[in-house]
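My structure is below; once you've seen it, I'll send some questions.
Note that one protein chain of the assembly has been removed; the remaining protein chains are unaltered in position.
What follows is chain A.
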Amino acid sequence: MATERAGTWLPEAGKLELGSCCGPRMLSPERLALTDYEYLAQRHVLTYMEDAVCQLLENKEDISQYGIARFFTEYFNSVCQGTHVLFREFSFIQATPHNRASFLRAFWRCFRTVGKNGDLLTMKEYHCLLQLLCPDFPLELTQKAARIVLMDDAMDCLMSFSDFLFAFQIQFYYSEFLESVAAIYQDLLSGKNPNTVIVPTSSSGQHRQRPALGEASMLEGVEASLFYQCLENLCDRHKYSCPPPALVKEVLSNVQRLTFYGFLVALSKHHGINQALGALPDKGDLMHDPAMDEELERLVVRSRLHRTSRQHRAQEPGTFGFHRRDKLEALERVPSASAPTPSPYRWEPRE
């Protein structure tokens, strides 16, 4: 039964797995070289199956009341929609590229309003927002993302929502890739031939990212073309998600030399990579989410009514003058917002 279910879902998963550039396509020669089990594992199908059973175990009394079949349907639907990562533990959120993309998207959707409001926040506050969605989200990742934005500035500087989000996307989604890149970069800096020594481990590069300044002040960073060769090599062999090599080449072809953080900044600002990743809209459209805005207006009106009915507080009409237009608009929109929208949470990766 389980295999059958997974089978029906597979094509969908294949589409969602765009981020993994070197992943084999369905029926490609590599696919035939793998055993069924290996294939399922590589496509993270096993991860979801395991998690589904785990969730089932967690609430078996409640779920048995409304049906095991119903549960599995819901589970895999939520995986497709990306809502399965909400409030889950970090180990699950980072388990698959799809989960990561889903989390990025959830973060964007939930806190887009913070960015829209124009608030500049500190790294710690962004971290708090992340923790609202994932209680055990590690501070280290947020710090690294902030480092991409702030470069040499102090860590308690304020950042705009979009800067942080795009840097965070790169850092979170390509976490393992970036660690390997850091190791390569370090090797290049110290003059080693990186093609022979790439053994990325989890701890390598983490604390060596900053080159010893001083002697290299004249020629900061590494040569772009050499760097690209190494990265291409890495992308070919890397088992985690990598950005598309063509886009990496594009990033690196514009400059002669660049530093590690320069590279990360370029990655985070690259439209193509964002599109290839497919979790977030373009930077220009980052604040744009009409369906949610309508929903929000509805909520605001409701909460206002709720509060006034509760408190019977006489409000001066002039005080909220600028909100009035919104309110009227919102009231007009209410019927349309309540009308069923065609699967508002399903999103398709961009071409």
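One rule holds in what follows: a residue touches a chain if its C-beta (ideal position, glycine included) is under 8 Å from a C-beta of that chain, and two chains touch if they have at least 3 such contacts; residues count from 1.
Keep this in mind: contacts and distances are computed from a predicted model.
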| item | value |
| --- | --- |
| Listed names "creatine kinase", "Leucine-rich repeat-containing protein 49", "Ciliary neurotrophic factor receptor subunit alpha" or "Ubiquitin-like-conjugating enzyme ATG10", matching UniProt entry of the absent chain | "Leucine-rich repeat-containing protein 49" |
| Residue in contact with the excluded chain [from A:A106, A:I184 or A:L286] | A:A106 |
| Residues from chain A at the interface with the omitted partner, ascending | 2-3, 35-37, 40, 46, 49-51, 53-59, 62-63, 66, 71, 74-75, 77-78, 81, 83-84, 86-87, 89, 91, 106, 109-114, 117, 119-122, 124-125, 128-129, 131-132, 135-136, 139-140, 203, 207, 292, 295-296, 299-300, 303-304, 307-308, 310-311, 313, 315, 319-320, 323, 345 |
